[in-house]
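Shown here: the complex without one of its protein chains, the others still in place.
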Amino acid sequence: MTLNISSKIKLAVKGEGRESTLIRIGDAVIGGGKVAVIAGPCTVESREQMIEAASAVKAAGASMLRGGAFKPRTLPYSFQGLGLEGLKILAEAREETGLPVVTEVMAPEEVAVVEEYADVLQIGARNAQNYPLLKRVGKAQKPVLLKRGLASTIEEWLSAAEYILHGGNADVVLCERGIRGYGRLTRFTLDLAAVPIVKEVSHLPVVVDPSHSTGVRSLVKPMSKAAVAAGADGLIVEVHPHPDEALCDGAQSLRPRDFETLMDELGPVARSVGRGL
Amino acid sequence: MTLNISSKIKLAVKGEGRESTLIRIGDAVIGGGKVAVIAGPCTVESREQMIEAASAVKAAGASMLRGGAFKPRTLPYSFQGLGLEGLKILAEAREETGLPVVTEVMAPEEVAVVEEYADVLQIGARNAQNYPLLKRVGKAQKPVLLKRGLASTIEEWLSAAEYILHGGNADVVLCERGIRGYGRLTRFTLDLAAVPIVKEVSHLPVVVDPSHSTGVRSLVKPMSKAAVAAGADGLIVEVHPHPDEALCDGAQSLRPRDFETLMDELGPVARSVGRGL
Amino acid sequence: MTLNISSKIKLAVKGEGRESTLIRIGDAVIGGGKVAVIAGPCTVESREQMIEAASAVKAAGASMLRGGAFKPRTLPYSFQGLGLEGLKILAEAREETGLPVVTEVMAPEEVAVVEEYADVLQIGARNAQNYPLLKRVGKAQKPVLLKRGLASTIEEWLSAAEYILHGGNADVVLCERGIRGYGRLTRFTLDLAAVPIVKEVSHLPVVVDPSHSTGVRSLVKPMSKAAVAAGADGLIVEVHPHPDEALCDGAQSLRPRDFETLMDELGPVARSVGRGL
Partner (left out) sequence: MTLNISSKIKLAVKGEGRESTLIRIGDAVIGGGKVAVIAGPCTVESREQMIEAASAVKAAGASMLRGGAFKPRTLPYSFQGLGLEGLKILAEAREETGLPVVTEVMAPEEVAVVEEYADVLQIGARNAQNYPLLKRVGKAQKPVLLKRGLASTIEEWLSAAEYILHGGNADVVLCERGIRGYGRLTRFTLDLAAVPIVKEVSHLPVVVDPSHSTGVRSLVKPMSKAAVAAGADGLIVEVHPHPDEALCDGAQSLRPRDFETLMDELGPVARSVGRGL
């Protein structure tokens, strides 16, 4: 087999001088010689929690910060995020640490406010084919981290990116976050072959989420290493100062000391494939 | 095995006097003794096409009309639907035939205008976990037809309904439309067991889409019969006056005469399970 | 989409005068105007249990008897079946009721003995691509009921049938028994669209197993009706006189009175699609 992608996808594929797109966000770069590590809690819960998490991941060498203010939750009764207050806390965490901030945006009418506070707009897996939202972030002034849909094919994922690129926003980072599978031991099936496939057919950088994909803390480290070895341009990892008290996803969140170990062990792997951290 | 549904789902499940919800839309009822058949083209292409389709499905005994004005298309280059003009054409088709109209809404800010023209708001599979949109239609004054997500579990689908019910809109129709599978011969895998599962655990009516799920015209009739025999409260079927010229989904659209045959053959199946058409 | 099957499959597809194969087994026929219902326990546990089950399903109108003597169990510690003794009990049950017997064969070297006692050789889902076994039953003198593999495509399933037909045994019944899916509420995903697909491209009869596919007793009746409405040539249903005491699959086995109700309700569905029971 060879990797034949639909010729209807024009902008997300390599060609016409596009071989590899670098995305600069503050001091961070995604897509270059260094593996970018985005880290932080699933959800912004409080100023204290967020600053503690941000300081910890900064100290361990993360290049960007993650945290959810608008949260897509399966049930209406679950904590839905702090919203605007969460955005302000994220901006404060950026002030404290210098780390650029990635956070999710869920609706077209929220883009303006999220864009005001965040450095990268995340489109979550459940909105991966929410076309009005994709069109809207295609008009945004900030880069977009586009998660793969829960059951998107590679072509559907690139087609979603196409909406953003076609809208005029050239800064799209793809994110493999696991796809629906029949396994019972992990939340999703991490499809790491998507990484070299994307690198072969697209000029866009691709990062991997080992936390949401597995849902199991002990798998985050080995799958992070595997992602980097497969050629990923970065990782997005959940780190919480006190996972047992986390409002969401505690079971998959690394403790700060686990994250330090991850970063320590990741360096040699990155270098083994010709990159740095 | 028995069907154990998460106890966090409160409103979409049976209980507290909710055994079976009937939804009345004009002269049509979904969830009662009669199987509701919603039919029409994938997309509103023109006044002529829509009126011709509407008249044909009315003549064959359909109880409601379908047609897309706002279309979720995989690529930005594909026809995106007629938008407001399409809504007006749908309203005109309703005037001509008396059939209530179902059409998709894709973004919170479009709900008001869609609601003005349509009788039922459809949430598509790609928006099945678009929570801001679900919250917004939870405040709408019209019933909602909620398609199952491309890879939603039954619990995730009921949880999506929970958002709408929790918002105050009690009129939710569930729609099984096929889930992602490994098969190459059909677009999706129609999960008909979802029908009796939903009927067992939920009070909401459930309809089946044999057109999008299979993507193959010749499979629409047998899968429609199977859906009714499994206990579905209705069907939503693509019918196009000239499938070969359709702007989308021509290969799975029934011609008007195929639809007549379907309706003729469906009656005995409905009666065999104690229902009518 | 249209149903394009690999042209390398020669014997299992329609053509050269092969439009529809009838398989005669004693007084039963699979593939004709009557829907064949094969019923009985998962496993032959004892003479008493088997005769009781056989008498009950015969009284309710089953056309054939099922029961496992050689059992493919996930773990070596589980009951592996009565083996030869089970075959003898099955033959005795046939004497008592006149119903032909279907039972599984798991290894090439067991084919001779199973063939001596049984009327139909069942190839289980886990052996659906066990080619030495398929070749061996291709030389057998008895019809073969070939279950679809746990994750077989339609083409792989037909290709498995091709091995048997190519070996010289023309009597193959296909059996859809559910495929692996991500759902948590059922054991497998019953892929009923496989029924009209097989009927369209192949001359072989196809039956459906609503018991193993769902693993849930309450789903057996609706999915049986759906299978017949979709055009299935028969059903294979688990019935146990005392499901709570069953050595395997009790949770999905019908009680004799449930099976009677199923047969009563199935008649009208069969007639609604132009067939009888």
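Chains here go by letter, A, B and C, matching the order in which they are written, and residues are numbered from 1 within each.
In this text, contacts are C-beta pairs under 8 Å (C-beta built on N, C-alpha and C of every residue); 3 or more make two chains touch, one makes a residue touch a chain.
Computed from a predicted structure; not experimentally measured.
Undergrad: Give the residue, chosen from C:Asn130, C:Asn169, C:Thr186 or C:Ser272, that touches the chain omitted from the document.
TA: C:Asn130
Undergrad: Determine which one of A:Val101, A:Val228, A:Cys248 or A:Met263 touches the chain that has been left out.
TA: A:Val228
Undergrad: Would you mind spotting which of C:Ala60, C:Met106 or C:Leu254 touches the chain that isn't drawn?
TA: C:Met106
Undergrad: For the chain left out of this view, which of C:Glu162, C:Asp191 or C:Asp209 touches it?
TA: C:Glu162
Undergrad: Quick one: which of A:Gly15, A:Gly33, A:Gly98 or A:Pro268 touches the chain that's been left out?
TA: Among A:Gly15, A:Gly33, A:Gly98 or A:Pro268, only A:Pro268 touches the chain that is not shown.
Undergrad: Contacts of chain A with the missing chain: which residues?
TA: Touching the missing chain: residues 1-5, 151, 153-155, 179, 181-187, 189-193, 195-197, 199-200, 213-216, 218-219, 222-223, 225-231, 251-252, 265, 268-269, 271-273.
Undergrad: Tell me where the left-out chain touches chain C, residue by residue.
TA: Where chain C meets the chain not shown: residues 8-10, 72-77, 106-110, 126-127, 129-133, 135, 149-151, 156, 159, 162-163, 166-167, 179-180.
Undergrad: So which bits of chain B touch the chain we can't see?
TA: Per the touch rule, chain B residues meeting the hidden chain are 180-182, 184.
Here is the rule we go by: only the chains that are shown with their structure count from here on.
Undergrad: Could you give the separation in Å between the centres of chain B and chain C, each centre being the mean of its C-alpha atoms?
TA: Result: the chain centres lie 34 Å from each other.
Undergrad: When the C-alpha atoms of chain A and chain C are each averaged to a single point, how far apart are the two points in Å?
TA: Using C-alpha averages as centres, the distance is 47 Å.
Undergrad: In chain A, which residues are in touch with two or more of the other chains?
TA: Counting only residues that touch two or more other chains, chain A contributes 180.
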